[in-house]
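Shown here: the complex without one of its protein chains, the others still in place.
As written, the chains take the letters A and B, and residue 1 is the first residue of each chain.
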Amino acid sequence: MSFKIATIADAETAAGFALAGVREVYIHEKKEATLAKLDELLASEGIGIVFITYSIAEELGFDFKRRMRAKKAIPIVLRIPDKTGRVPKVDELQEIIRRTVGAEIIVKGGS
Amino acid sequence: MSTDRILQFELARLNAHLPGQRITLKDALSSSNPQVVAKDGSKHKFERMELEYISKIVHADDWDKLRLPILIGVNPKLGRGAAEISGEVEVKVISQVLGKECRNPEMVIYRPEIAVVRTKLPTATQYFFMVG
Partner (left out) sequence: MAKTIGVAPTRMELLKLKQRVSLAQKGHDLLREKMDALVIEFFGIVKRIREVRAGTMQQLSSAYRALSICFAMQGTIETYQAAREVTKVAEVDISTRHVMGILVPVVEAKPIERHALTRGYGVHLTSSVLDEASREFERALGDLIKLAEFEEGAREIALELEKTKRRVNALEYVILPNLKSMVKFISMRLDEMERENFSRLKRIKAMLEGRE
């Protein structure tokens, strides 16, 4: 099935994605408005991927995390660095791996 | 007891991903959208690259004998970390992926080998948990 791509970012990043042909480009200004847009995108049947910058996701904070836990599989939401290149200190993937491998060791010891 | 019910539920769910009907390699190769449908209606798409890889291993005469996905049979009786592959053509494919020789209609593979198979053929193979 075909899906559209969306981006929630600052103006410059949004321009970049627009140049690449992304239709749904939303420029972040205020938290409430952006959350509303995010909800709209998450509920939309036609959106397949939403790219959002780490900065904005961080600013949205817990409201963002909650939506990520509750959402369906589609759209896929991927956080990306903006032009500053800043990424969060805690690498989520590493955390998941540590949790997985850590507990796996316990299970192995028990059997 | 509710734990028993949870257990029954989880066990029933173990194989829920398997298709009601598998398709032959022949049909998959000729289809424009090769996929199978699970009992709950969800779809599983086969990667063309994997199909082509398999078609080079299997003799064209056997293309209608090979059913996809190839099942990796998990049976706790084999011991933890072991699984079995059944079927002459299936064994041929898996042997080729693993770079070993096996003439039997059945073979047992172990965890590192399972990892290799799953990396090479992620959509053409599926786990099958033997509950019985």
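In this text, a contact is a pair of C-beta atoms (placed from the backbone, for glycine too) under 8 Å apart; a residue touches a chain by one contact, two chains touch by 3 or more.
Bear in mind that the values here come from a model prediction, so they are computed numbers and not experimental data.
Residues 1-5, 11-23, 25, 48-49, 51, 73-74, 76, 78, 80-83, 85, 93, 96-97, 99-100, 103-104, 107, 110-111 of chain A touch the missing chain (whole complex, contact as defined above). Listed by residue number, the positions of chain B touching the unshown chain are 1, 3-4, 6-7, 10-11, 13-14, 16-18, 35, 38, 42-45, 47, 74, 76, 80-81, 111, 114-115, 118-119, 122-123, 126-127, 129, 131.
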